[in-house]
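Below is one structure, written out as structure tokens; comments come after it.
The other protein chains are all here in position, but one chain of the complex has been omitted.
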Amino acid sequence: MSETTEIVRASLAKRYARERRFRLLGLASVMASAAFLVLLLGNILTKAWPAFTTTYVKIDVPLTPEVLRLPDAPDSEAIASARYGRAVKQAMRDLFPDVSSRSEKRALYQTVSAQAEFTVKDAVIANPELIGTTHSLWVLADDDLDTYRKSKSLQAVPEEDRRFKDFQVTWLEELSAQNRIKTSFNWVFFERGDSREPELAGIRGALAGSFYTLIVTLALSFPIGVAAAIYLESFAPRNRLTDLIEVNINNLAAVPSIVFGLLGVAVFINFLHLPRSAPLVGGVVLSLMTLPTIIIASRAAIKSVPPSIADAALGLGASRMQAVMHHVLPLAMPGILTGTIIGMAQALGETAPLLMIGMVAFIVDVPTGITDPATVLPVQVYLWSDSPERAFTERTSAAIVVLLVFLILMNAFAVYLRKRFERSW
Amino acid sequence: MNSFTDAALPATDSTATTKEAPDLDAQLAKFTGTVGNVRVDNAKMSMTGVDVHYGDAQAIHNVDLDLGKNEVMAMIGPSGCGKSTFLRCLNRMNDTIESCKVAGSLTLDGEDIYERNQDVVLLRARVGIVFQKPNPFPKSIYDNVAYGPRIHGLAASKSELDDIVEQSLKRASLWSEVADRLDNPGTGLSGGQQQRLCIARTIAVSPEVILMDEPCSALDPIATAKIEELIDELGKNYTIAIVTHSMQQAARVSDRTAYFHLGRLVEVGVTNDIFTNPTHQLTENYITGRFG
Partner (left out) sequence: MAISSLILLLLLLTAAAYLIAKRRALQTVGGRRNASQLNSLPSHYGALAAIWCVVPALVLLLLWGVLEGPVIDRQVAAQLDPATLDGGNVNLLLNQAQNLVASGRIDSETDPLRRGLAEHYRDLQDRSGLLRSVLAIALAVIGTAFACSRITRTLRARTRVERFMLGVLAASASVAILTTLGIVLSVLFEAMQFFREVPPTDFLFGTVWSPQTAIRADQVGASGSFGAIPLFVGTLLISAIALTVAVPIGLMSAIYLSEYAHASVRSVAKPVMEVLAGIPTVVYGFFAVLTVAPAIRRLGESIGLSVASESALAAGLVMGIMIIPFVSSLSDDVIKAVPQALRDGSFGLGATKSETIRQVVFPAALPGIVGSILLAASRAIGETMIVVMAAGLSANLTINPLEAVTTVTVQIVTLLTGDQEFDSAKTLAAFALGLMLFFTTLLLNVFALHVVRKYREQYE
């Protein structure tokens, strides 16, 4: 046996140990990424979970004219402006007649949401016959009660460290004992716009804002992106200008998104006087941002169509434009759509440039058009994440879950398109 | 393209397809078993019943062959005949291809190299390989040659390593051309120099067997001549198996020649005999240029 063999054999154990360590390090890195993902999603899902249910309290509202401060024969205007808040307060006092101190009374009134009087009002307007009776109604509970009920960990916290105090806990226990507490799916979260009151805050406004913004983005970036890709791939002469365009597209793809926000505020808001906070401007800014993604994906899709197909059309006497429009473009469409959906998903998750153009305002109303003031889902997440209430933390997480669901759906659709229409030439 | 694919894929060489007029079945019908003596007395490596599959396709059929100590064995045959695949089995380079399965007995000094406790690192240190296309690492000339000794820990000191590098380059007859620029990148050399650098790199590990997979196919005639000279010289101290496309090269450098056809070993014999007086019809057809 040669000398080499001896030496190599002697070194083998050490070298294989090093090999294993290296391999393990690689595996650990992959596992670390997976662990981060699990941690992140797990963290958000567990935080979001409680936000999908909410607590209702049943109260017996005395709808007497005295309490409501109604005249004897009220007309509809009088009914609309009656003092339903008093009725709710009276109902609460009736439930707990022993409560006497001012501060406890205030706490008692705040056991139900400020929305309660409107629930009562709606019930009365829908059915004026109720006046004079005592009517049982389920009304939304306050977020402090709701959060306390749903959180085991909060229940273990010492009294001084929580907002929901022990005397309120006894009320809650009593209400439960009387079957006056129920949990139901949190429709409010999906039906209402933003609010300062966590139990009333919803993502409807943000969803609508995201929808309008994305519509504008799609309407601009898809045709322009596809047209640009067709030009660059099929018509552009090889010259300086074309090179410049290509360099530009590659660089725009890597420009920080916040810079697009600066462009938006300087050009669209300040120079063109387009409305602030509007999906119109947000959509324009996001479309400029997603254009490079769409152009790059579309070019790849067009390039993957074999030239023989265009050649066949040209050979039959079609013009270059006809060959591209009739043959190349339809064949490239699945790839183009996949790229577009991925671009749209990026736009849906984008936050920073929208902060610049004022889509960060507190907007209660659900927008109904592209020029209404609006916010979008990720910005809503940003806005709520600043709020100290635990209920807002839950709702922020829930909003994130909704956002992620949309993103996953979009990406899944893109993957489906790619798989369904994938073609090897 | 990497050389190892040529056995797995259909022949890419145009001469092979145009000249190969007789159909395959007719050719195989003529094959009844290897002609000539596959065994030698002082075998360094000994192969028996080697089958190689790529997935479902069988690339090598039941090959028996010995490599004698310090002999130069040339393996010739038309493109796609499996000679490269067979060569790469000898130091288990085929391990890197997942779909490749090797069966049969392959021994080095009597030890089965495919046995489970056989170490592939050690095996490759003993059976070096030179590839079709020169593939120097993007490192300095010195580091290229020193790479093997370093990973195997063959040099105890810097001066010893310097020594190995110098000796290897000298044996690869490259020393005189690069002695003054050992720090230059190996990729900056000419094609022939690069290939000799790769040979030096292989020698530096002091292997017992050197496999060469068409080492001159990417080189010009002058560079080829130098490499052939080198092989001749190295044959005195090493067991060498060389796959070549060129019959002249086989005739010039080798002691024995093996002719492969469609994954079968058709004929083995002393090089002179094979070229002057082939026994098998297929061998004769090939040598007389009826197909290539």
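Lettered A and B in written order, each chain numbered from 1.
Methods note: contacts are C-beta pairs under 8 Å (C-beta built on N, C-alpha and C of every residue); 3 or more make two chains touch, one makes a residue touch a chain.
From a predicted model like this one, the values you see are computed outputs, not experimental measurements.
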**Fill in**
Not-displayed chain touches, in the whole complex, chains A, B
**Fill in**
Filtering A:V120, A:V265, A:A332 or A:I363 for touch with the omitted chain leaves A:V265
**Interface with the undisplayed chain - residues on subunit A** = 8, 15-16, 18-19, 22-23, 25-30, 32-34, 36-37, 40, 43-44, 47, 223-225, 227-228, 230-232, 235-236, 244-245, 247-252, 254-263, 265-267, 270-273, 288, 291-292, 295, 319-321, 345, 348-352, 355-356, 358, 360, 378-379, 381-382, 385, 393, 396-397, 400, 403-404, 407, 411
**Request:** Against the chain that's been left off, what residues of subunit B make contact? List them.
**Result:** 2, 91, 93, 96, 120-125, 128-131, 133, 135-139, 147-148, 151-152, 198, 201-202, 205
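Just so it is clear, only the chains that are shown with their structure count from here on.
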**Message:** Residue numbers of subunit A touching subunit B in their complex, please.
**Reply:** 2-5, 7-9, 11-12, 15
**Asked** In the complex of these two chains, what residues of subunit B are touching subunit A?
**Response** 119, 121-122, 125-126, 151-154, 205-208
